[in-house]
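Worksheet: one structure, shown below.
Excluded from the complex is one protein chain; the other protein chains are retained at their positions.
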Amino acid sequence: MEIPYLVTPRKDTGLFNSKIAIWLFLASEVMLFGGFFSAYVFLRLGADYPWPERTLPVLPGLINTFVLIGSSVTVVFAWASLKLRNWRNFQIYMGITVFCAVVFMVFKGIEYNVKFHHQAVRLKDYTVIEGHLGYEKEGEQYVLDHKGNRVEENLIFIEASKLTFNTVRFHKPWVDELLGQAEHRKAKIVLAEDVSAVTEEGKAPTVIAKAGELFSNDLLGRIQKEHLAARSHNGQERTDALRAEWVKAKADNPGKKGWQIASTVNIDAAALAPKLLTEISTVSFNVEPATKFEFKPRDIKEADGQSRLRDDTVVDGKLLASPMVFHHVDAIDFQHLAMKAEAKGLDPMQAIENSWLIQNSPFAKAAWTWHKGEVAKLEKKLLDGYGLGDDKKPRRVPTHKEMYRIGWKDLGAKAESEGGVKLSWMDKTKEEFLGPNYDARGEATFPGFSVPREQVGFAAKFTPAWNTYYALYFTMTGLHGLHVIGGALVLAYYLFFGRKMYLENPEWLANRVEIGGLFWHFVDLVWIFVFPIFYLM
Amino acid sequence: MSSHATTDTGHDAHHDDHHHDPGFIRKWIFSTDHKIIGLQYGITALLFLAFGFYLMMVMRWSIAYPHQPLPEWMSWVFTDGWKARWLQDGKVTGETYNMFGAMHGTIMVFLGIVPLGFGAFGNYVTPLQIGAPDMAFPRLNMASYWIYLLGGLIMCGSFFLESGSAKSGWTNYSPLAGFADGQIVNQWLAGQTQWLVGLVFLITSSLLGSVNFITTIINLRVRGMTWMRMPFFVWAMLVTAFLLLLAFPPLEAAGIMQLMDRVAHSSFFMPSGLFTKSEGLADLSGGGSPLLFQHLFWFLGHPEVYVLLLPAFACVAEIIPANTRKPLWGYKSMVYSVLALGFLSFVVWAHHMYMTGMGAAVSTFFQTTTVLISVPSVVIITALLISLWGGSIRFTPPMMWACAFIPMFGIGGLTGLPLAFNLADLHLHDTYYVIGHFHYVVAPGILFGFFAGILHWYPKFTGRYMSKTLNHLHFWPSLVCMNLIFFPMLVQGMAGFHRRWYNGGDAYLEKAADGVNVFGQTVAQHIDLNIIMSMGAWTLALFQIPFIINLFTAWKVGKKVENDNPWNATTLEWATPTPPGHGNFLKEPVTYRGPYEYSREDCEDDFLPQWSAPRRLDPAIAPGGTESKPVAHS
Partner (left out) sequence: MADTPEAIKKSVKTYLFVGGILFLGTIITVLVATVPALDIGRHGFDAMDCILGLAIATFKASLVAYIFMHLNHEKKAVYWLFGSGLVMVCSLAFLTALAIFDPIYDVFFYSGK
């Protein structure tokens, strides 16, 4: 059996099978990316925070655009070479195409990496601080945790004296983590009191674990096993008891509906009690002596006294000061604050002056004063350049972003104007790719700052979590990147394994390259839209 | 046409140059033959349907007898540990009910009906009806099945996780679905996340499937099979494939975004200032929109309804002409209607969202298109009905189901009209009325169509008929029980029964026993219907047993078919050996005429197959030439 029209087109449709298939696939891809573009439009129109306009460095995106356009040209050349039966040229052009894909992904990787290491925090009053979190130091030495990693300064510290675990839901890696931390700080975690339970029906309780036993996953596992066995047993007993009660209740209340008598049907707890086993749903451990533990902010609901981890572990102990320490602040952004102030009918400038940051950070205050001067200069420049409109208002005014955001380039310019470090254009170009150069520009440009935990409204790295703009950016470019990788793999397959087919049936290979090329062009086509909407708009 | 059924062996002899014995695994498990894949789809889908049905039986217990422990005959399936986790003293808890509800919907729609209609019937019958040797991309076809199975297993596997499976409804609305299972530390091991992962697999599977179908139908039609000579079945499959191709990707986008919300803590669908009981003020950036999820979901969701429905139409449209011995009435208008239906189904989605407050402008637009789309569906159902008129009807087993399909689907369709109107929907939204409406479409409607299809093509699958007696034992109780379950739902819905009451409304009774709705009805009046409906559901399950027995025993002991065309039908699948071997046709057929040439006056038999060569005297008919006109008959 042979499927017709694999290589040659069918007469009436004029197409061979895979040509139809790839166009259908592309139609479906249009819908997939269309879904994301619709989401972009929808979320941007409805955004309740200042949408980050023209916020990404253009240069890497521009280079990537050129790389993709170039590869689009070379992939048609590769196809044309096959049509002309020139294997050598095909290899060269296809090689360039695949190389372009690699370059594209490398640039993408650099862009992602910079963002993943860049921290932002939105204070409770909607001031946004961006910068670089550091690692905790004692003197000149970095503080290391039990795994030998530096301790990042965005952690919640609790001086814990007691840990209570949910015996079903405790998360094993976290148990190991807590053990490691305790050992590192030379503390012991021991069982608070004897765990005894009835493990067989009608028997006396037996001790499963003794007070003072050392904390471990094994111990928790042992208790969990007993608990689950008891839970299963008791569930069955209670079900049987309730069934019996219902039979009785129905006999006692003839003619009544189930929902009418439901409230009177209950298990006789006292009668059932001797049959039940002991369920041990939680188990407590003492920390001796009370020791400082660190937790990632997302894993814990912290409170002084009793904090709760996501896996339902209760941590008793004192909440220690856990500020977020920026070693370098590289941007201060009042756009969101101004937006909120305007919505409430307040004067945004006044609101900024009153903000917690301006009140508490001399650097922020100085930067804001300097920035206001710059905005005034810009206002004047625009007025001189474009004059007043018919309504006696300036034709052009600074944007919201120019007025309320002090970006890292602004801070750099401020330091330069105050006689600080000046960078060569080479270094400045490097900054376009790698973000602000803290080492070269130094403390004077990007000073450190410590945000007390109670001022933190929302904090995230520049990841999808930071806002919907970055969520869209990472999801769409990530998906596009997956398409680049997939397309490049297919094209590379033709490049490296196509020789045999070329010798047997060159037309078939040409068709396949055409199909692969169509997909590749589509990937380029998506980028043609992705680039302006994320980098330029 | 031979007077005896040709067999596989004869076929192999003919194609010996290509024939290698593929071995059991290649032939039955990792097969690239569209027919085997069709059967794999069919059997898997039936198993999923049975599982989905079981979930519903447990839910119906909770609704009818809310405070009573699940009886032994339903609960024996679970292990003691599982029962201890999910049944409180043997009673179905709200959480468990939600879990079962969400998975019942998901399984029935994505893992049951679509694979049965599109995957099984489409795969088996479409290439045969257009005279193709196989699908255009056989290996893609195989991949499509295995990805579907994997997706299904991932979704259902989540029942055994600590978190349980997805429990935010089959629609998986954010922000509820974004937070569900938030207590699970490793989000990849949460049921709600696995639902999304499974969904991405299912979408990939249906993408591969639909590309394959459309390419096959466009390019592999046999000589003489012009567009207007294609059976209605093939048209319906073509439109279904387009719906899958274009409607699923936006849901995939939504699924990916929700996955990001869950594992990367983004806020695509999370509004600012979201506060929940379990999480407090959400540690999220906010700024997203729950409405966006609904838009993207229902952009799939509504075309999906037609993905479910069209294969059932397709089956019935093949069965009715073959059993009335009369051409399909209005074949062309049916084809145009199905195309219009396909197009319109893309612009009606927001009628599921009137209650979101998306605005009067949008509502008005979608209300209009929704009313419009009823026109082509009514054209199709009317054409099917009129096809019965004046025919010499044979009440063969498939025909019984096909005849029941028409009124059952009719009830389902007509009860949808009030829901199309914004004003009526405000009252009926999220009540049992809605449940009754779409279950009438899907259960006694679409499923009856599929039972008809199974009985109709079973002789082609196996060379044997299914038992008539067992079919009677299956059909009549099913017809009664279906109405027993779903008709009271319409009544309850108008009385204001909310669709998500896990205890059937008695908790509501405690709070508002005297509440009277606009129709002057109270919940207390209709709460006892719950018991009748649940009894109906369990009885329905009991009477599926004859079908299961029939399905498996007829394979070995059923009455053998007399020849390759046991129903004396006209379309090309009956020109193949029984069952068809790899490559389908003994020699490539040629199509000479339209698909439904029954009871022609110029023909001795009451049917003239598409492949039967014309007599020389008839110069108008030639391969690839113009269509022959069916002769009108009294």
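Just so it is clear, A and B label the chains in written order, and each chain counts residues from 1 on its own.
In this section, contacts are C-beta pairs under 8 Å (C-beta built on N, C-alpha and C of every residue); 3 or more make two chains touch, one makes a residue touch a chain.
Just so we're clear, the structure is a prediction, and the values are computed from it rather than from any experiment.
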Open item on the list: Among the chains present in the display, which ones are touched by the chain that isn't there?
Closed with: A, B
Open item on the list: For a quick check of understanding: of A:Phe42, A:Phe104 or A:Phe215, which residue touches the chain that isn't displayed?
Closed with: A:Phe42
TODO: Please pick, from A:Asp268, A:Glu288, A:Asp304 or A:Glu342, the residue that touches the omitted chain in the full complex.
DONE: A:Glu342
Task: Listed residues B:His295, B:Lys326, B:His474 or B:Arg600, member touching the removed chain - done: B:His295
Task: Touching the absent chain when the full complex is considered, from A:Ala229, A:Leu319 or A:Leu382 - done: A:Leu382
Task: Hidden partner interface residues of chain B, rising order - done: 214, 218, 242, 245-247, 250, 271-272, 289, 291-292, 295-296, 299, 346-347, 350, 357-362, 365
Task: Footprint left on chain A by the chain that the document does not show - done: 13-15, 19-20, 23-24, 26-28, 30-31, 34-35, 37-38, 41-42, 45-49, 53-54, 58, 62, 65-66, 69-70, 72-73, 76-77, 80, 83-84, 339, 342-343, 382, 396-399, 401-402, 514, 517-518, 521-522, 524-525, 528-529, 531-533, 536-537
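In the analysis below, only the chains that are shown with their structure count from here on.
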- [ ] Can you check the complex and tell me which residues of chain B touch chain A?
- [x] 15, 18, 64-69, 79-81, 83-85, 87, 89-91, 133-134, 136-138, 162, 182-183, 185-186, 207, 210-212, 214-215, 218-220, 245-254, 256-257, 260, 264-268, 272, 280, 283-289, 292, 295-296, 299, 504, 506, 509, 527-528, 582-583
TODO: Over in the complex, which chain A residues touch chain B? Could you list them?
DONE: 1-5, 10, 13, 15-17, 20-21, 24-25, 27-29, 31-36, 38-39, 42-43, 46-49, 122, 168-169, 171, 173-174, 228, 231-236, 238-239, 241-243, 246, 257-259, 262, 265, 267, 297-299, 301, 310-312, 458, 460, 463-468, 470-472, 474-475, 479
